[in-house]
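Before we start, here is the structure in question, set down as structure tokens.
Note that one protein chain of the assembly has been removed; the remaining protein chains are unaltered in position.
Our next item is chain A:
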């Protein structure tokens, strides 16, 4: 764990307590069973907003607390532990686009509503099944945006889209010219196809040529923070299970083959934590975040993948049942691995940035 300020420690403890008491995995199971397209509990999200979490990265002038990205990462990690679904990460990533690329008018128009939780915003970047921001066909003419965006996170509930077009990022409000089709993915969260057909679009004209990269870095690091929470919880659950499950007259935790696998997972998750926290602090520091973000997401993908496989294997048959929670972590982990670039994507990006 990074060395935290008193405020950050309080925030993390508050998030841990709330998630543990008010939003345990059972709460997600209810949302999952309800099967709504939005894929989260609106009342729970309202509570998060009341606690100020929707404004953590938004300046005080626009109704936020300006606590920074490490602080938001701590909350997202805690929520990841209990599989708490919400548009918190999607809205923050979209808000960062407005912060970095928006005019004063655009900031005043949208950021206070995002900070209050009243407005859900999201990024609409990829147009195919794999993360590939370099290939964008969506285009704008006369202030009207047309194109199709694939697997838009929280697309079913978003009121505002930050859309990548051929010549930059645009703000498009839900409504006329925007049609949303549900895609029912394995994690039961919202990943909609959005067709923009001459939708009214306003350009995010500030922020320069690095704007899209900077925004995607923030989205990738937040996904990594969620994965860190999920991996940590998966590890704890597995360790507790190995300590109570008896076979051959022994608790499984006494078997060295399993001890060494757990020691390896412990090491890997600690390394993952270093990479994720460094990604978050790099954003707080400002400047070029590309290498730090790719480092965080690549490591999060590798370790998240390994941990979710071991979670199932080390639990044996019970981990395969829907009644048990392990499957939730496995399925959500694979989705997060794909979002904002898989491990190979980020290794290639890191290699290019390093001049290899």
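The rule is short, and it goes like this: a residue touches a chain if its C-beta (ideal position, glycine included) is under 8 Å from a C-beta of that chain, and two chains touch if they have at least 3 such contacts; residues count from 1.
As a convention for this text, contacts and distances are computed from a predicted model.
Enquirer: Any idea which of "LacI family transcriptional regulator", "RNA polymerase sigma-70 factor, ECF subfamily", "Acyl-CoA dehydrogenase family protein" or "Phosphate-binding protein" UniProt assigns to the chain that's been left out?
Expert: "Acyl-CoA dehydrogenase family protein"
Enquirer: So which of A:14, A:150, A:278 or A:335 would be touching the chain we can't see?
Expert: A:278
Enquirer: Touch as defined at the start, partner being the missing chain; which of A:141, A:166 or A:267 qualifies?
Expert: The missing chain is touched by A:267.
Enquirer: Consider the whole complex, including the chain that is not shown, and state which of A:139, A:250 or A:313 touches that chain.
Expert: A:250
Enquirer: Residue-wise, where is chain A in contact with the chain that is not depicted?
Expert: Chain A touches the chain not shown through residues 1-3, 239, 242-243, 250-251, 253-256, 258-260, 262-264, 266-267, 270-271, 273-275, 277-278, 294-295, 298-299, 344, 347-348, 350-351, 354-356.
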